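This is the structure, below, for whatever I ask next.
Omission of a single protein chain aside, the complex is shown with its protein chains in their original locations.
Now for chain A:
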Amino acid sequence: MTDFFMPYNTAAALNAGNDLCGVNNPPETKEIRLSGSGGQGLILAGIILAEAGIREGKKAVQTQSYGPEARGGASKAEVILSDGPVDYPKVEYAGILLVMNQESCRKYMPLLKEGGVAIVDTTYVQDIPPVKGRVYALPISLLARQKTGRELVANIVALGVLAGITGLVGRESLERAVIARIPPGTEELNRKALDAGYQAAEQLLTQERTAVQ
């Protein structure tokens, strides 16, 4: 029986296995920002990504910011996957960045970590500023329309691209996380979307290797 008045101890929860003041051995942490406009499914994408990470034994925190609109307006989801407990739940400089409209591109590309990866949906982004990381530009929303007939699943295509390029989470974990969160009856549509994303990622990586050679 847990004592009722025993405090829930954040320090213990946050520091399991680490020293209390966090001076040594900060845990290995990946910080991801998914940004675009309301209605593009970025918060759901963030949830799925976090749940895929949990399936692989990571600690996950997901936060979001959005306007009062159901569609339109700025929307962003942030995910932190870590080997240890996460203190600050928000992302300042993202190691992995997805931008799905021009406004978020302007706002968040300067906040890409040095050496980070940016994935840009050129369906809605024309102007990409120079950054100190690698940029993968492809028409994600258009791909969703072409490969599945529904732009609705652009977020799932984007997840496929993101995981395919970065290897952040494994494909099986991601697919299971997607299936667990989508409405029943849309499994095929979403599998197709995820596959389109992985294929596009493979193409981009092949092009990159060819260019390097």
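In this text, a contact is a pair of C-beta atoms (placed from the backbone, for glycine too) under 8 Å apart; a residue touches a chain by one contact, two chains touch by 3 or more; residues count from 1.
Keep in mind that, in the parts below, contacts and distances are computed from a predicted model.
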**Options "2-oxoglutarate ferredoxin oxidoreductase subunit alpha", "Carbohydrate ABC transporter substrate-binding protein, CUT1 family", "Transketolase" or "Fumarylacetoacetate hydrolase family protein": UniProt name of the undisplayed chain** = "2-oxoglutarate ferredoxin oxidoreductase subunit alpha"
**Item:** Which of A:39, A:67, A:110 or A:129 contacts the chain that the document leaves out
**Value:** A:67
**Message:** I'm checking contacts with the chain that's been left out. Which of A:32, A:47 or A:96 qualifies?
**Reply:** A:47
**Fill in**
Note that chain A touches the absent chain at residues 1-5, 7-11, 13-14, 20-23, 26, 47, 50-51, 54, 58-68, 86-90, 92
